[in-house]
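Note that one protein chain is taken out, while the other chains of the complex remain in position.
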Amino acid sequence: MNPWIAIGALALVGLLIPLGMMAVSSLIRPTVPEKGKTATYESGEVPTGGTRIRFNIQYYMVALLFVVFDIETVLIFPWTVIYRNAVSMDGVGLTNALAPMLLFIAVLVVGLGWAWRNGAVRWVRNPDRSQRSVDR
Amino acid sequence: MVPVQYYLLLSAAVFCIGVFGILTRRNALLFLMSVELLLNAANINLVAFSNFHGNLTGQTFSLFTLALAAAEVAVGIGIILVLYRNFKDVDVNEATTMRW
Amino acid sequence: MAFQLPTWMALGPTLALALTGLLLLVFDSITPSSTDRGLLAGTATLGSLVAVGLSAWYLLAGTGSEPIVLYGDALVVDTMSLFFTFVFASVTALVSVASFDYLRDHSYQAEYYALVTLAATGMTLMASANSLAVVFVSLELSSLPSFALVAILKRNRGSVEAGLKYFLIGALSSAILAYGISLVYGVTGSLLLPEIASSVGGTDLTGVLGLGVLMMLGGFAYKTSVVPFHFWAPEAYEGAPAPISAFLSSASKAAGFAVAFRVFVVAFPIQQLVTGAATGVDWVLAAQILAVVTMTLGNFAAATQDTVKRMLAYSSVGHAGYVLIGLAALSGGNNAFVLAGGMSHLLVYGFMNTGAFLFIALTEYWSVGRRFEDFNGLASQAPFACTVMTLFLFNLAGLPVGGGFMSKYFLFGAAVGAGFWWLAAVGAINSALSLYYYSRVVKAMWIEDASGEFDIESKPAGLYAALAAAAVVTVLLLPGFGPVWQYATEAAEAIVA
Amino acid sequence: MAPWQEAVAAFLAAFLIGNIMLAMTGVAGPWAKRKITAAFTDRIAVNRHGPAGLLIIVADAVRLLGKELIIPDGADRPAFDLAPIVMAGSALLGFAVIPMGHLFGVNLHLADPEIGMAYVFAVASIATLALAMAGYASNNKYSLMGGLRAIAQNIAYEIPLVLTAASVVLFTDSLRMSTIVAAQQQPLFTIAGITIPSWFAFVNPFAFVLFVVANLAEVGRNPFDIPEAPTEIVAGYQTEYSSVYFVLFYLGEFLHIFLGGAIIATLFLGGASGPFLPESLNFVWFVVKIWAVFLFTQWARSAVPRVRIDQLIEIGWKGMLVLSFANLVLTAVIVGVML
Partner (left out) sequence: MWIEALIAVTLVSAFAVVLAPNKVAGKLAFALSLLPLVGSLWMYSTYEASGNALLEGSELAFETNAEWVTAGPYALNWHVGLDGISMPLVALTTVLTSLALLASWTPIDERQSQFYGLMLFLEASLLGVFSALDFFVWFVFWEMVLVPMYVLIGVWGGPRRKYAAIKMFVYTNIASLVMFIGFIALVFGLGDSVTSLDMPAIAQALRAGELGGLGPVSAGTLKVAAFVAMFAGFAVKVPVVPFHTWLPDAHVEAPTPVSIMLAGVLLKMGTYALLRFNFTMLPNVAQNNAPIIALFAVVSVIYGAMLALAQSDLKRIVAYSSVSSMGYVILGLVAYTLYGMGGATFQMVAHGLISGLMFMSVGVIYNTTHTRMVSDMSGLASKMPFTVAVFVAGAFGYMGLPLMAGFAAELFIFLGSFGAFAGSVWFTAAAMFGIVVVAGYLLFAMQRTLFGPFELETDYEVGPAAFHDVAPLVVLILLVILLGVEPSIFYTMIQDAVNPLVPPVGGGA
């Protein structure tokens, strides 16, 4: 049978179980609205400032890195699937099957090395190089 | 087997949503998301048609499209970041030191 | 040739550029903090010069006369691709040399050069793309670095804004292009241009096909800054660092036209789609409309500018209109002639326009103002640079002091020969108008008296060298136009079935 | 069968599997966790209610479900409510393609699509989204930091995880889970009469280690539990969650640990195969393997100190990623040469 029907069914289950638990708990739990309960928790102190704080730029850096590298794996998977057949297939051989992916990964590694050396993944005390520069 | 027209309609709908977003939103990030919608509409087409024609060209190409979309976003976010630093805003209409 | 290179070496120029880009990244990875301008600029220049040499050698050796098809027909190396590769590589070399001084105290040296060379790689791939997939990928490969390059002056609001606008429109148009490709694929069931051509004739889904073709035209229009998608051009060229403006307005535009020529001529044959019986996809008509509108709009807008850089930007829009004649005058019979006109104009334009923008780079280096008035009396301070700039401007205007006149004359002549005398007429009128705003700069430089004092402390060697090189080539293209025309014709015949 | 019958059958099967997993994780997990931690710290854990304090589970369930649900001020409501559901649901969804062996002849393998492995990773990483939503929607600085850390960590270790899995695919030529399991059945070599099956853990132990470590980070357990590092940011993304929402998060995390275990078992430990038991009962082996992984995580939780966020990122990007690239290339070369 079509596996996706089953997966869809499991998805349904995966949705129903949490909802069911919510329903149960909404039946048995008390509700005592009270001011102060709903205050944002900051270790018992009175909340100060907003939540939308500016956080470390490095979060962006790794996010950008991830976007690129993770997508590249999409291009690796098909290769892994056909790799052995390609090697054993006559007319292709080991070199023709392996070399392109080596090249691909080499390019990726150059990129990674560059990002590494330029502090894209250096979390603390990354010297913003543009500080030392006068952009024109 | 779903006929290919349905996929075409779906992708057209997604495309139109994207265009609508581009036309109405002034936030650069939302603009970016809308562009992603457009690209994904193209992907839907490609996959559907490649299934319809029975060759894998379209699916392969859609993989490339995905990768490029990712790269585009990477560059775009970077630019928007610098934009925010310079203009303290990501509103595309804020940046008007030059005439359109 | 006495010996036979492996076929993949046909992509030699492309590989040279790509390796240069990676090499630069490696340099920067080894010493991230060093800004050894000499090494970096030298490497970039060397790599692009290697590419120039290879492409020229292949052209001379007639490598492309017999199209070499690589990687499952995805890439084709013929005279046309080599021709354009030569253009891109030359412009890259000029820009790299000029940037040596322009970026003297800039902190992203290696990144800058790497991006330039990688963008050039993408352009060369565009010129030899034989499959819509490669078209899209290579187009993005040349666009993405360009976005970053335009916005590379992080502290400069103009640059960042230009980058944003360039990027937004670029992303939008590339998405549209992708959608158009998907539609065409849906109709024809293939992404290879020849297969599309073979199966496009008999289709009954003319509506979908037409929509796809139109969307692809839009995508290319962005790359070549043709009217519906030209908004970014003035912004990007004005905001970007001037060498990058030169790079984009010359090489990037040429790349867009290269891919547009190939895709439309090869994949959507005129005799089937336009002049044929059972059709509705008259992309030539669209090209004609766009050409006229672009020429006129670009030139008139340029005439009303008050900053030189922006004037040049709009004028490059106008030139895009001229080159578009190469597509618009097809279906007139002598297609090879028309296409060759467009190509040769792109080559000449590559040099003269690069030179003009590099002069702007020089003035920015001297922090001379941007407006026409700020150029007043510059000639008394820097006679050589101003002479060269005058040369470029008159060439752009089409005065016969260099190759610009030849290529423009051939282009219009081709249009007339194809029976589209009205296209040529519009072009001629626009050229006459263009002479007005170009000569404004000349007037300011030579005739007006200096309003303020210039502080021209140094004559940057790199910029001067680039300017001189561009000028020499531009002038030599007047007597030496013969081979250019010959190769352009070969290139055009290579794709005109 | 008619489609609707298929659907009903599938639904029943799904319900079965879903409940098995819930029972194993939500029920046994927390209890086992307490016991193990206590054992490590040389304490006596829950032992009052029922044999070995097993009934504490029920008590906990009622207690948590019965607590008042507090929505903090300024919470982004739909996201706040959605996060727990996504968290639990995504984890549950992953089990769809895991071949869990046979129980009394019933093949506990819900679906076996062609792209099973890709599917599993895709679904598993939806959890990251839930964490982000939770951290963002709670309108709480701790939660926000927790969410961001969760994202940074998950994306940093996602790539090594997937790349290592790709190196497994090099052996199997397929992403289909059943094929992957089948590829590990034939014997590798024999030592002193004991036949070692060609589990990929034995074939490519390097990849196995990488995968286990990356998996630890993915499920956010020590030494990689900074998203909810209690001593730094109170409880990370779930600071503001209470009552049933908290239960769902808790459940979701355990489900994820077990899902990770299931993936490891499938990719590296020969799925449900094992000696001594008839194939109709090899589900037991599968459970054993899952629990082995679970115990490993608990051991790590009590035995290994937590790394700082910067160390975490550097380990991920400079260590794991490079190693997994190396692993992939080496595996490819060796496989190609040996072929």
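For reference, chains read A, B, C and D in written order, and residue numbers begin at 1 within each chain.
We take it that a contact is a pair of C-beta atoms (placed from the backbone, for glycine too) under 8 Å apart; a residue touches a chain by one contact, two chains touch by 3 or more.
All values reported here derive from a predicted model rather than from experimental measurement.
A.B. asks: If the full complex is used, which shown chains touch the chain that is missing here?
C.D. replies: Hidden chain, whole complex, touched shown chains: C.
A.B. asks: Return the single residue from C:Leu39, C:Ala56, C:Ile456 or C:Leu478 that touches the missing chain.
C.D. replies: C:Leu478
A.B. asks: Identify the residue among C:Phe405, C:Tyr437, C:Tyr464 or C:Tyr487 that touches the chain left out of the display.
C.D. replies: Reading the full complex, the residue touching the unseen chain is C:Phe405.
A.B. asks: Would you indicate which residue among C:Leu139, C:Ile152 or C:Val416 is in contact with the undisplayed chain?
C.D. replies: Counting the whole complex, the residue in contact with the absent chain is C:Val416.
A.B. asks: Taking the full complex into account, find the residue in C:Ser99, C:Thr390 or C:Thr474 that is in contact with the omitted chain.
C.D. replies: Answering carefully, the residue with contact to the hidden chain is C:Thr390.
A.B. asks: Who touches the missing chain here, C:Leu60, C:Ile289 or C:Ile447?
C.D. replies: Considering the complete complex, C:Ile447 is the one touching the chain left out.
A.B. asks: Touching the hidden chain in the full complex, which residues of subunit C are there? Just list them.
C.D. replies: 334, 337, 340, 379-380, 383, 390, 394, 399-401, 405-406, 410, 413-414, 416-417, 421, 428, 432, 435-436, 439, 442-443, 446-448, 478-479, 481-482, 485-486, 489
Rule of thumb we're sticking to: only the chains that are shown with their structure count from here on.
A.B. asks: At what distance in angstrom does the C-alpha mean of subunit C lie from that of subunit B?
C.D. replies: 26
A.B. asks: Residues touching two or more other chains, restricted to subunit B: which are they?
C.D. replies: 60, 64, 71, 78
A.B. asks: Given the complex with subunit C, which residues does subunit A contribute to the contact?
C.D. replies: My answer: residues 107, 110-111, 113-114, 116-119, 129-130, 132-136.
A.B. asks: Flag every residue of subunit A that touches subunit D in the complex, lowest number first.
C.D. replies: Going by the criterion above, the answer is residues 1-15, 17-19, 21-22, 24-26, 28-32, 37-43, 51, 53, 55, 58-59, 62-63, 65-66, 69-70, 73, 76-77, 80-85, 87-88, 94, 97-98, 101-102, 105, 108-109, 112, 116, 121-124.
A.B. asks: Can you check the complex and tell me which residues of subunit C touch subunit B?
C.D. replies: Listed in rising order, the residues are 132-133, 136-137, 140, 144, 147-148, 151, 154-155, 157-158, 160-165, 167-168, 171-172, 174-176, 178-179, 181-183, 185-186, 189-191, 231, 234-235, 238-239, 310.
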